[in-house]
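As structure tokens, the structure follows; a few thoughts come after it.
Every protein chain except one is present and positioned as in the full complex.
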Amino acid sequence: MLTFVDILEYVGTFAFAISGIRLACQKDFDIFGAYVVGLATAIGGGTIRDLLLDITPFWMTQSSYLIWSGIALLFVCLFRKYLVRLDITFFIFDTIGLALFTVVGIEKTLSMDFHYPFWVAIIMGTITGAAGGVIRDIFINEIPLIFRKEIYALACIIGGITYYFSLMLFDNLVIVQIISSASIFITRIIAVKYEIGLPHIKGEECD
Amino acid sequence: MLTFVDILEYVGTFAFAISGIRLACQKDFDIFGAYVVGLATAIGGGTIRDLLLDITPFWMTQSSYLIWSGIALLFVCLFRKYLVRLDITFFIFDTIGLALFTVVGIEKTLSMDFHYPFWVAIIMGTITGAAGGVIRDIFINEIPLIFRKEIYALACIIGGITYYFSLMLFDNLVIVQIISSASIFITRIIAVKYEIGLPHIKGEECD
Partner (left out) sequence: MLTFVDILEYVGTFAFAISGIRLACQKDFDIFGAYVVGLATAIGGGTIRDLLLDITPFWMTQSSYLIWSGIALLFVCLFRKYLVRLDITFFIFDTIGLALFTVVGIEKTLSMDFHYPFWVAIIMGTITGAAGGVIRDIFINEIPLIFRKEIYALACIIGGITYYFSLMLFDNLVIVQIISSASIFITRIIAVKYEIGLPHIKGEECD
């Protein structure tokens, strides 16, 4: 049975894959390369998380992630002329994906037999949400965007901390999930709307 | 005892390492760097496969892969003047390696206690054959070649699908291996000879 969370996860996978495929085609990748970059953007973070947690990578037991990345490729091929107009839609989808992937990463870590401290769960959530974009940028030979611009991974960390405190306040896990996801979603939306970024350490003194 | 498959695997390792070492020396790497790039090209794909399958990376229990990469380094140092003339030979060796590594990756996945669906075996075969080249290109700071040019990883996927159908048609595993390897070998040879590539998604609309 398809749950609401499943649907959100497919939305996130689709949006992450779209972001990879679009960047790949700007760099003149062929459709196979574009698919691989899209797929890596979508599943890369969760794969690193699962390797670190020493469990079978999630996409190896369920083909839907590969299929949704394929649908994303088809979508870009067919509708590439209209993609720019959909930028805000993609941004919303991408942020939903970020929020949901982070919560999935946190919960997967907490569900392990070995009891990791909570900060490990926060890092795993952040890796699930943000590491796919780092792999994408390495594949297209650019400096990872999240290291230079925008509040992205930080939103995941804020979401993780929110998860921790919500867990102390509320008995209901669904409420915790909603509050935590919402905190990530809202943080990123506000940061992008008001162009809030993190400070840089500048100066030649760095040399 | 040295089997025929062992010999082909060493040929493949040697050819993969050569491709990494030559690109590294074009980028003015020192001999240590060239060796690491050569080694990573040769064993990188299988290492990622083994990490995903949660088994000990194959080269950690058998030193021959490191030794053959070392021989490849020596070979490039000694005969670098004549390498260009051997380009077709290396291309044949490289394609043999690709075909064989792919089949090895498929069979290793199918031999696992956990029964993965066959599409996972195809992906693992493709990773075994093609991911080493991606690592090589990341190390030399170039966009991975297989994302932009030539039918390379696609040949692995075709070989994987061929393996699947051969397995249904023939009882003898050796026949399945030969047909599958041959399909990869022939696909790549034809693609390169007739300059057949995959389409690209072009246009500024991607932005």
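Letters A and B mark the chains as written, and numbering starts fresh at 1 in each.
In the analysis below, contacts are C-beta pairs under 8 Å (C-beta built on N, C-alpha and C of every residue); 3 or more make two chains touch, one makes a residue touch a chain.
Since the model is a prediction, treat every value here as computed from it, not as a measurement.
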Listed residues B:140, B:161 or B:178, member touching the removed chain: B:140
Residues belonging to chain B that touch the chain removed from view: 21-22, 24-34, 36-37, 47, 51, 54, 56-57, 60-61, 63, 66, 76-77, 80-81, 83-84, 138-141
Residue ranges of chain A at the interface with the undisplayed chain: 51-52, 54, 114, 116-117, 119-120, 134, 138, 141-144, 146-149, 153-154, 197-203, 205-207
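Here is the rule we go by: only the chains that are shown with their structure count from here on.
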Chain A and chain B: spacing of chain centres that average the CA atoms, whole Å: 30
